[in-house]
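A single protein chain has been removed from this complex, and every other one stays in its place.
Coming up: chain A.
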Amino acid sequence: MSLYEVPSSLSLTTALFTVITLQLIFLQAALVVAWCFTDIETGPGAGVSTQPNGDRFKIEGRAIVPGIKTQDWVSTARVLVEGEEYVGFLRTDGSFAVNDVPSGSYVVEVVTPTYRFEPVRVDITTKGKMRARLVNYIKTSEVIRQPYPLQIRASGPHSYFMKRETWGWTDFLMNPMVMMMVLPLLIIVLLPKVVNTNDPEMRKEMEQSMNMLNPNPELPDVSELMTKLFSGSKGSSKAGSSSKGTRPAAKRR
């Protein structure tokens, strides 16, 4: 087993090597091109952010929750830059500054458990020029400018909870199942009152129309079939007559 397996692991490592070397060659070429564009197009590239002990800058801004006093929410709020990589706190007037941030491109977020703030992407050039833009994770180079120093306005409280389904009469009545049950019921109750069923002519007419509805009169009715099955030959005639309706019986009286 081991004899068989070791070569495969070796092949993997060599494969990795080749991948890396290829990557290196390709990237060196790509890097030169990228350098030219980054400063013009999208502000500084992230490559700048990894530079060691360069200048450190400050991201400033203000968070506003309309209609709420700042002291009610600032103690639970934090400013997170790129996850928890840099952390800032809010002053008692809602403004904030995140110190000691090297140049690069960062997503700045104000987080509180109660209010929702939209994140903003802040680009800092190596010279310390700042720019804020909308966060777009899909088209990362798209620039829609935002004001800098940042003005982040809360878009309302977080909605953490689902609404319980409340039960009301209208929901019940508008339920399709209920509609399906209620309408035939109404017809059954109301129709006999509207149409005089005792009139023999009318009855004939109705029977005709019923026959029209039933395309195949020879086809046995399911209920009839069942009653036949269970009650045997004796009940069959009875069942047949009862299924024809109670009206003849009523007439007999």
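We adopt the following convention: a contact is a pair of C-beta atoms (placed from the backbone, for glycine too) under 8 Å apart; a residue touches a chain by one contact, two chains touch by 3 or more; residues count from 1.
Everything below uses one rule, namely that contacts and distances are computed from a predicted model.
J.: Pick from "ACOX2 oxidase", "GPI ethanolamine phosphate transferase 2 isoform X2", "MOT5 protein" or "ER membrane protein complex subunit 1" the UniProt protein name of the chain that isn't shown here.
T.: "ER membrane protein complex subunit 1"
J.: Which one touches the absent chain: A:Lys127, A:His158 or A:Lys204?
T.: A:His158
J.: Per the definition of touch given earlier, which of A:Ala97, A:Met130 or A:Val143 contacts the omitted chain?
T.: Only one listed residue reaches the unshown chain, and that is A:Ala97.
J.: If the hidden chain were put back, which residues of chain A would touch it?
T.: Answer for chain A: residues 1-2, 5-6, 8-9, 12-13, 16-17, 19-20, 23-24, 27, 30-31, 34, 46-47, 50, 56, 58, 70-71, 74-76, 78, 80, 82-87, 89-92, 96-97, 99-100, 105, 109, 111, 113-114, 116, 119, 135, 137-138, 140, 158-162, 164-165, 167, 250, 253 touch the chain left out.
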